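Left out: one protein chain. Kept in place: all the others.
Entry: chain A
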């Protein structure tokens, strides 16, 4: 995969004027080439700003509108505050509405993430390491299988998976969400590539010569080297599980096992039901609360996964 950290390179399509233009060279600041500080490009800065705007405006909208009451939502501008500031009331009501079912949904989501995403990462690490560092028959076949699996959208498998789980009597239980989440072809592929690059085979050989068993070699030598990759895969699977909607939608009927995505959607669809409580304010506040843990996870783990993404991209 291409590294997003190198996008500011001078080779970017900032000057479409064609060959022979020398202007970029002349504009370079004094001091010449500094490897740590790539040259700025106006076009890219503008493009990046647009992208930032595109991604941040919905977030701002969410944060601003979480402060409004139901009627404040209806009669105030979307991107500015209403007269009343109801954020704390909204948060309290989100957690207490319908006997505090939101907390239950939050705990469910955490359960699915810890077991599903955690398990998926564990399996991806073990599998990726084995595929990268051990030779065994059928490896090419597995490679084709994994690449193929990456291309199949989970949505396409949902209905067959439902029928299979139904036969096993697992629908409407947490297992119906956790077990399919354990499979992450993309995570496996990422770990495979990462392990190939990050763990020098010589190091493993050295460990083996020193008398370490395979388990010890894996845990003591390979695992620390894989840490950035593990964090990256963990973040990917966490986000996928946290946001998973379609799978729980068809697997679960009992609201007590809903993850947040389904719960919020159920709250939202109350507005479409006769006599149903219209609680857009709680849907919005609930959505804001739902993304906070993800934002926190990204911020806390940022440095690990950034180094993970670029590792192996430069030949030493």
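Note that in this section a contact is a pair of C-beta atoms (placed from the backbone, for glycine too) under 8 Å apart; a residue touches a chain by one contact, two chains touch by 3 or more; residues count from 1.
Note that in this section contacts and distances are computed from a predicted model.
Q: Going by UniProt, what is the name of the one chain that was not included in the view, given "Sugar ABC transporter substrate-binding protein", "Indolepyruvate ferredoxin oxidoreductase", "Putative allophanate hydrolase subunit 1" or "Alcohol dehydrogenase catalytic domain-containing protein"?
A: Hidden chain, UniProt protein name: "Sugar ABC transporter substrate-binding protein".
Q: Of A:43, A:59, A:74 or A:300, which one is in contact with the hidden chain?
A: A:74
Q: In the complete complex, which positions of chain A touch the hidden chain?
A: Per the touch rule, chain A residues meeting the hidden chain are 70-71, 73-75, 159, 162-163, 166-167, 169, 171-172, 246, 249-250, 253-255, 258, 265-266, 269, 271-278, 280.
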